[in-house]
Structure formats: C-alpha cells, structure tokens
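With one protein chain removed, the remaining protein chains of the complex are shown where they sit.
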Amino acid sequence: AKEDKPDVSKPEETKAGEVDGGDKKDLSKMKVVALLSGVITDNGWNQICYESVKNLSDKYGIKLEYNENIAVSDMAEYIRTYAEEKYDMIIVHGSQFKASAEEMARAYPDSHFCLSYGFRVDASTADQVQDIPNLAYVGPVNMGVLIGAIMGILTENNKVVFLGGQDIPAITDIVSGIEEGVRLTNKEAEVKTDYLGTLTDADLAKERALAFINDGFDVISASANTAQLGCLHAAEEKGVYALGFNGDQYGVAPDAIVLSVMRNYPAIYEDVFLSIAEGKWKSGMVVYTLKDKGTVVSDWHGWDKKLPKEKVDAINDVIQKLYNGDLGDY
Amino acid sequence: MDLLQTIGGYLFTDIRMAAPVLLAGLGLLLMNWSGLLNIGAEGIMLIAALSAVAGSHYFGSVWLGLLLAMLAGAIFGLLFAVLTVTLRANQTVVGAALNILGLSLSTTLNRVLFGIETTVTKVDAFKVLEIPLLSKIPVIGRAFFAQMPIVYIAFLLVPVIHYFLFKTKPGLNLRSVGENPRVADTLGINVYRTQYLATIVGSTIVAAGGAFLSTGLLDFFAEDMVAGRGYIALAAVIFGKYKPAGIMVAAMIFMAGNVVSNVLQVAGIGIPYTFLTMIPYILTIIALTIFASRAVAPASLGKPYKRG
Amino acid sequence: MKVLLSTKMKTQGKAGVKQVIVSFGATVFALALGMLLIYAIGFDPFSAAVAMVDGAFGGKNAFGETLVKMTPLIFTGMSYALASRCGLTNLGMEGQLYMGALAGTATGIYVSGLPAALHLPLTILAGFLGGALWGLIAGALKVRFGASEIITTVMLNTIAISFIDYMVNGPMIEPPGINCQTQPVRSTAQLPNLISGTRAHWGFVIAIVFVVLFWLFLWRSKRGYEVRVAGLNLSAARYSGIHTDKNILLVMFLAGGLAGLAGCNEILGIQIRMIPEISPGYGFDGIAVSLIGNNTPVGIVIGALLFGAFRAGGNRMQIRAKVPNAIVSVVQALVIFAVVASQMLLDKWNEYQMKKINRQESEVA
Partner (left out) sequence: MGVILEMENICKQFPGVLANDCICFSVKEGEVHALLGENGAGKSTLMNILCGLYKPTSGEIRLEGETVRFNSARDAMERGIGMVHQHFMLIPTMTVTENCLIGDKEGSSIKLDRKEAGRRLKELAERYGMEIDPDAIVGTLSVGEMQRVEIIKALFRGAKILILDEPTAVLTPQEARALFKMIRALTDNQFTVIFISHKLDEVKEISDRVTVLRLGTVVGTYDIDQCSVEELARLMVGRDIHFDAVTRQQPVGDTLLEVNNLSLHREKSNEGKLLEDLTFEVHKGEILGIAGVDGNGQAELVECLTGIRSASSGEALYQGKDLLKLSTRDIMSNDVSHIPQDRQKTGLVMPMTLVENFALQDYYKKDFGKGALMNWIGVEERSAKLIQDFSVKTPSPYELAQNLSGGNQQKVVVAREISRQPKLLIAMHPTRGLDVGAVEYIHNQLIDQRDKGVGIVLVSTEMEEIMRLSDRIIVLYEGRAMGCVRPSETTVEEMGLMMGGRTLDDIRKGSIKETSVEEKMM
C-alpha cells in the first residue's frame, strides 16, 4: 500500500532553499488548512491536496485540517474563519476560488494564501496574477508535455488520446500541453484531446474511452477525477496502454497502466510550507516546472520488464531530459 | 461489412448503456402501475451503486453485492411507501428528498466504508458471459450475446414483467390498483399492501440498475455516478407508454444519444463537448414532446388513495 | 364584517401556528436523528450541534451568512410554490437559476454607460427574464405537446448547466481566456451591501419585496385567483371561463423568473461574476423550502431561514466539528421526511376535529 502513495520526494531545488537542519522553530505549531471544492475521495484534484496536508501532518506533526465540498459562494466565508484565527498557510484549492482568495488575501495580510492553480506559463499568464504580497498562485506546469511525451513513445498505431473532464484551468492546462509533448517523441502520431463533460460519471467515461480505442487509439490517459478511472478500465479491457494520473493508479488497471503521472502537490506544498517557516515566502506565480519536479512519475511496477526495452529506455530518457531541461524550458 | 461491424459495435454499446436505465425504468413501471409516481430513482440508484460495491467488497462476490444493493433499494422503497401510501404525503416531494438522501448518504457511507485512499478499492465485478454459438452470429451476435449477465437479466425482465403485468392475476390486480384503487378495494384487493409490494419490488429492480453502474462496467463507487440516469428512466417509462417493451425501446433510443456523442467526439468534428453532453437530454425532451401526448398513464397515478 | 375578518384571522392564525409548531417539532426530531447519525459515523454530535447553531445565528457575521443563504432559497421556494399553486411541478429551478444568472451577468457586463439607478434594475429584469424564458419552455412543451413538466424541467436543468459551461468557457470568458469565468459585472450593476461587515446584500431586501409581490399576486390579484382556481380544480376553472393554458404559460414564466432572480441576485450580490458552479443546489432546496412553508409567503421565508441556517451552520459544523458537510444534506432529507409525515398527521387530526365540530353544530341545530 505504501508504494501506491504518490512520490513525495522533494523537488530537487526547492524554491525556498534548503531547510536548515539546525533551525529550532517548532514547525508542528504551524497552522495549515486546505479548503477543497470536492470530497477527498475523488481520486483526483481534491484528493491530491488532501495528500499534501496529510504529508505535512505526518512529517511535521501539524494538525491535519481540511474542509470539503465548499461551494464557490461559501469559500470567502471559510477563508475568513481561518484567517481570523491567524492561520499561517491557507490552501485554497482551485482556480474557481480565485476571486475569493484575492479578496480575502487583501483583507487578511497576516496569513499566507496559496491558491492551487492550473496554468500554462505564457505571455498572458502574468495578467492573471494579482500582486498581493501574501497570495501565491501555486501549481505544477507542463504536466501535459510530460504525459504527451510518454504517450508518443508508447503508441504503436500512432494514435493517442487524452480526455479532460471539464474545460477548467486545472485540466485545460494539461490538455493544452499534450500535443506539444507527443511531438517531442513522435512526429507522426495523431493526437486527440477533448473533454468528457463529467467528473463523476465513470460509466460514461468508460464508454467514451472504448469508442476511442475501437477507433484505433492505443494509448489513453485522462484527467477527470473519478470519471477518469472509467477510461483506465476501458484500456485494460481492450488491452491498450494507459497512463494513470494524479495518484499512482497502477492498482486500478495493472494490465494497462504503464506509469502514472502525478501532480507533485505534496512536495510542492511541503516546499511552500517550509518557505513560510523559513520566512522565504514568495508571492505571485509560484510555478513548479518539470525541472522543478512539480510533476513526478510513478514506479514502473514491473512494466519496465513487460515493455519492449527500447520503449522503456526511450521513456526513461525523455523523462530525464525533461527534468534536466534538455528538450526545452518545460 | 466494415460498416455492419461498426453498426454492430454501436448496438453493443447501446444495449450495454441502456441496461441500467432499462432496469430503473422497469422498477418505476411497477410503481407507476400501482399508482405511485416516484421521482427518487436517482437516489435509489446511488445508494444501490454504493451498496453493490460494499457488498462485493465484504462478501467477495458481485452477486452478493447485487443482493445488498437490492436490499438497500428495498429499504428506500419502504421509506417511500410509508410516507406516500400510509401518510399520503406528496409523492414528488418525497421522491425529491430520496434523491437528496441517496446522494448525501452514499457519499458519507463511501467514506465510512472505504476510508480515504488514493486508489479505489477494487472489488469483484460482473464479467462478460458469452453465449456459445449465438455470440458468433455476425453483426448482432456480440451485441446481444456477449454481454454481462446483468444485461441479460435486464432484457429478460422485459418479457417477464410484461407477462406479469398483462397475463397474470397479480399483474391484473396491480394494474387495477393503479387505474382505480377504489375499484380494486371493493374487489378485495389490499390496495396498500399492493402499493407497498410494488414500491419495494420496484425499488429493488431500480437498485439493480444502480448496482450495474458500479459493478457492471466498473468495479468501484464514485460520488454522483448515476448522473441523471434515474430521471432518464422516468422519461423512458412515459415514452414507453407504460409498457416494458416500450421502455426498452426508449432506453435504447435515449442512450443512443450517448453513442452519438461518443461517435461525434471520436470523429472530432469540433462540436463543443458541452453540446455533446446535452444530446441525450435534448433527445429525451424531443421524444417526450412527440410521444408524450399519446401516452396513457394509469388513471390514478400520483393520487394518494384514502380508504373508506 | 370586522367580526368576520377577525374570526378568519383567528382560525387561519391558529392553523398557521399549529402548522409551525408541528413543522418545528418535526424538524427537531429530524435534527435529533441527524445527530444520532453523526454520532454513528464517529463524530461528536454535541459539538456539531453547537457549531451548527453558532454558524447560523452566533453573531452578526453568522446571521449575515444565513441571510446570504436565505436569499436564493426564498426565490426558489417561491418558484416551486407558485407552480404548485397552479397544479404544476417545477423541478427546473436549478436550470432557471443558472439561466437567470447568465442573463443578469451578460447585462451587467455588456450594458455600459448607464447609472446604477437604471443599470441595476435593468440587470435584475434581465435575470428575471433569463429564468422566465427557460421556465416558459417547459410550460410551452406542456401546453402544446402535453409533455410532463416534471421531466422536461429536469432535462432542461442539465441542458442549462452544460450551456453555462459553454458560455463561460467560450463566448463570455474573461479575456484573455484562461479562467473559466466571466468578467465581473460593472459596479453599476452590483447590489450594495446590506449589513456592513457581513456579506448580506440588498438581494435579501429584493427577495422580501418579491415575497410581498408573491402574496399580492396569488391572494390579492385577479390573475392569482385564476391561477389558484386552476391549480385546485381544473374543471371549475374551465367552468368559470378561465383560460388554463394561458395560466400554465404565465405561471411557468413567473416561476422561472423567480428562480432566475435567485441566480441573478447571487451574482450581483455575492459572486460578481459568472462561474460554472454558482449554485450549490439552491434549486432543489426550493422544493423543501416551499414544502415547509406550505406554499405560503411567510412559510417560505421561514423555510428559507431554516435551510439557509442549515447551509451556514453546516459550513461551521464542518470547520469546527469536522463533520463532512454531506451529512447536512442527509439531515435536510430527514427534515423533509419528518415534515411531510407530520403535516399529514396534522391533516388527519384537523380532519377529525372538523368533523367533531360539524357534529356538534348539527346537534345544536
């Protein structure tokens, strides 16, 4: 069970710099809360955030605090409650809460606000970010590129598909990087990306995935919370490759899931947490690129023996290159 | 030949997707024929979907999971019957509350039963049962004879329920309650018991539809995984003119909307996915407007019956 | 005549008080069951209850939150109640709410150069119309094709929500187009704050105004009288020359409009901009609100207060007692069951009393 947990190895170069082992500050007194849009059992976006605060709690002994199912209209109220109590770190998990987070960050300068954000870094990104000293827009970037690169190697029919749940930033961010990623490893492959229109209807997702597989697509991955599990099921049933996403989902479909690609939020928020503790807090865009290891890849779970050796090597190679920045600034 | 193969594939998918809606529709049909209008199918299916996974997990057999799901459905049905039959409460309001209860209770219990794990608990699930020879028939063979047992059950229930409703004495008695409970009463039929039975049995069938969603195609529970199928089943009953075969056709037509969405998305014509999502619902509305006016509901559907 | 009016008020008042007491008792009973459930899944029911009450009424801010939650519920409760007064079942409040919010947002953003005194009313009108037209579709399908509004309204919910997803991600997305949300509505279209230091906004006042209009319409206007007659007895309506189809259209239009205002006010007072999930189920809660309120104006306000308090208190319950707020929905369902059950028991009792009174009178005569 332990190995099913996402890899929480720290980013190699933490933005906050190394934690000084000699620091005597009692980190367990830090007050951290995660405010979530859905339930922590959604196998996706919210669960990974839960894992993050769980990780902090396990490692540093802070009190584990989170709230689920928060409606957009209620978020400001939740934030206010914790800000009033001078929480050190308030994780507002989802870009739909952007407005509330910005408003509250201005109102409560004593707390540090982390808005979990999904965004692509390009020219317009800066316009999205407001300059509030105690608000950081936190998230990994370029996950799609990594996923796409692996998919490009895996495909035999040169047809790969990635399905998002809904057109929301945390998902769009990934979807928009897929094609670029595939091109890094495969110039010919047909790349299809689209949205399922649901985050919960796993049956529908499975049928949709089957439709793609029947059309010859032989590598599939999806980002749609619980619904994505339906896509993984479809891959296993039809004997095509799949990539897990968010958590290490090998267990869901061991015969299909070659690797899982994970938002490394546990490590990211550990990093941010330490930066607050260290007084090295950074506001604004706090993005974790592939180089920063904002995205991690799971264990092979034996697939490195099952796959043709050249594919395994190619995948290992491209991951390494992406992490090193050899293929561009991802 | 290739085209035929493709059509066979669509049919295969359509039948499989129609099965849960069909089951829910058949369950609702029994309730409707007893004069009760239950819009709570969505909630019943949700709690059943969870129970099926729980049963399959704890007892290690998907069939026992199905049994537990049906039991959960029966309990919801009993609750509905107590409130609407005995206390004569507004059936729509109670149905709506069942939906709220099904959604929230399944979410809560899911957590209690399975805790918080990144990977879902895998349980025993239904497997495809190929019927020898028949499944080899070209084009339609796989569509009809290489499905999961619960799909066969759903479709076999169509003639069974038809036979029950229209060819047996208990079926006639049930229909008489839905048409005119007072008449049934004067003829010695226990109206309340009939309505209770119809609701409980009907709810277990609806629940089987819910169980299919979590342990048929899949092997886990997800919050709100029913995603409107309970309501579509409700429409299927009207569209199917309160006959099992009609419901079967309706379920297949409505779910064909999803098949169309799949095909359009795979074809990549560039229709925004939000519009693809709407297709089955728009199809349902159109179908209803064309056929609803000709549907003859049981005469006392939705009206509470007061004895004496 | 004064004597008669006073007897009327007495009998109606008494019935009203009895209704409230019984509903209240049922609610308490359901809450107790809920607490039991909370205990059963391993939380402390006492601290949950304290947090709940504290979150709903413990202080200005808490009460402000309750008002914020009440506002859309008053509208959706009226929407359901109005339709049921006409014998219709409107389950489409959620979709109508979204369409109203969308129309209001569009007007709030794209109409410019107006002073607040014009822009705000115009935006609210647009919100009303957005919901109203969406409701009218179901009405028209019923009148023209006999399609059951119970089903069409539910289908229209899903369609509306998908449509909103499309609009917010497409044509109306805030430039440059990264976040799926629209621009904020212009300040001239925003509803001012009602109680400073809280989020309570003037939408609440508008809601109360509409409660009065709702009452005026149904019980004081000629059209409202028609609607009620048609809702209670279709045959009597035809007999007296009431155009029932026209009334169905009108009522679905108005009911949709009321739900639309729920969404529009939420935008103009709280969200400021359109996002795909502005309603945490206010539409469906409207059914329960109107049920508890017995389809009466004061009752709806009380019902909305109860469910508003649930939502505000439920948040606090999660924060303080760590009880997952899905439990709150379970409790809400239990409240509905308890209230319908108690109402039926009360009806039976009233029936019995009435017969007894009749008997005594006939004996005297």
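Chains here go by letter, A, B and C, matching the order in which they are written, and residues are numbered from 1 within each.
The criterion applied here is as follows: a residue touches a chain if its C-beta (ideal position, glycine included) is under 8 Å from a C-beta of that chain, and two chains touch if they have at least 3 such contacts.
If you're wondering where the values come from, they're calculated on a predicted model, not measured in any experiment.
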>> Given the contact rule set out at the top, which of the displayed chains would the hidden chain touch in the full complex?
In response: B, C
> Looking at the whole complex, which of B:Ile189, B:Met248 or B:Leu288 touches the chain that is not displayed?
Replying inline: B:Ile189
>> Need a quick check: the contact residues on chain B for the chain that isn't drawn.
In response: 167-173, 175-176, 179-180, 182-190, 296, 299, 308
> Given the full complex, what residues of chain C touch the hidden partner chain?
Replying inline: 1, 4-5, 7-8, 11-12, 216, 220-223, 225-226, 228-229, 232-233, 235-236, 238-241, 243, 351-352, 354-359, 361, 365
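Here is the rule we use: only the chains that are shown with their structure count from here on.
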> So what's the Cα centroid distance for chain B and chain C, whole Å?
Replying inline: 30
> Whole-Å distance, chain A centre to chain C centre, using C-alpha means?
Replying inline: 38
> What parts of chain B, by residue number, touch at least two of the other chains?
Replying inline: 107, 111, 274, 277
> For chain C, what residues touch not just one other chain but two or more?
Replying inline: 162, 165, 169, 324, 326
> Where on chain B does chain C make contact in their complex?
Replying inline: 37, 39, 79, 83, 87-90, 92-94, 96-101, 103-105, 107-108, 111-112, 228, 231, 234-235, 238, 272, 274-275, 277-278, 281-282, 284-285, 288-290, 292-293
>> List the residues on chain C that touch chain B in their complex, please.
In response: 41-42, 89, 91, 141, 144-148, 150-152, 154-156, 158-159, 162-163, 165-166, 169-170, 284, 287-288, 291, 324, 326-330, 332-334, 336-337, 340-341, 343-345
> Given the complex with chain A, which residues does chain B contribute to the contact?
Replying inline: 9, 13, 16-17, 20, 107, 110-111, 114, 116-120, 122, 213, 216-220, 222-225, 227, 258-259, 261-263, 265-266, 268, 273-274, 276-277
